[in-house]
Every structure is written in structure tokens, then in C-alpha cells.
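Mind looking over this structure? Questions follow.
Shown here: the complex without one of its protein chains, the others still in place.
Then we have chain A:
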Amino acid sequence: MALRDQLRIMVVDDMSTSRGLITQALDSFGIRNVASTDNGATALKAMETAPVHLVISDYNMPEMDGLKLLQSLRTAPKTKGVGFILITGRAERQIIEYGKKLGMNNFLKKPFDPNDLRKCIEAVVGRL
């Protein structure tokens, strides 16, 4: 019984291609409990009824960007302990540091290969 069998992940990205790439990679790691959505608001709502262990979110999204989502997660009692990985095209110091302040667990710069994603996840939750 490995961690990957139990880990529940929420993928948030406004671009369906990115969602596809991430879920495809997670699938290749054997992680089956993956949900995805194209915006932060839906993600928050969904997590109320179906909690997850880890959120993997894009930074640059309309309406609610990845860090605003993180902020909301950290302020709600039900989700404040959830793991959070930010995926970003530009790892600007300002963004990363603000993320760190908000309690971001890790980040990953685009483009990435599945192995990068795996390492990034394992650094947060442990060996898959």
C-alpha cells in the first residue's frame, strides 16, 4: 500500500493542455485520485465536500491566481493544512517569496518533465 494509492490531488489550471499534462504525469506515477478544474473558485468549492491532500495549481489564471487560491486555502480551517505546489512560467523572486510567506510547500517552473513533477511532489508528501 503505497502513498500514491491514497494521495488525493486537485489540479487547478485554466489551460486544459496543462491540466492534461499534469494529470497525465500523475497517472504515470500511479496516482489515481486526481481531480482537476480550471479555476480557483471551483477548486475551493469542490474541496469543501471532497478534501484533498495536495493542490497543484498554476500561477497565472484569470480572476483568482494561484497565490490568491493559496491564501484562501490557508485561511479556511478545512484546507489550511493542505499541501500546495505552485506551477509557474516565471519563477520571479517576488512571486516565490510571497508564495513562501503564504505557506507554499513547493514550486515548479514550466516547462517541466514528469520526473521534475515527481520530485517536486515527493519533496512535499514523501516518497510516492
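Heads up, the rule we're going with is that a residue touches a chain if its C-beta (ideal position, glycine included) is under 8 Å from a C-beta of that chain, and two chains touch if they have at least 3 such contacts; residues count from 1.
The definition used in the following text is that contacts and distances are computed from a predicted model.
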Hidden subunit of the complex - UniProt protein name among "ABC-2 type transport system permease protein", "Chemotaxis protein CheA", "RNA polymerase sigma factor" or "Acyl-CoA dehydrogenase":
"Chemotaxis protein CheA"
Extract the touching residues of chain A with respect to the undisplayed chain.
1, 3, 5-8, 11, 14-21, 23-24, 32-39, 42-43, 45-54, 60-62, 77-83, 89-93, 96-97, 100, 103-112, 120, 123-127
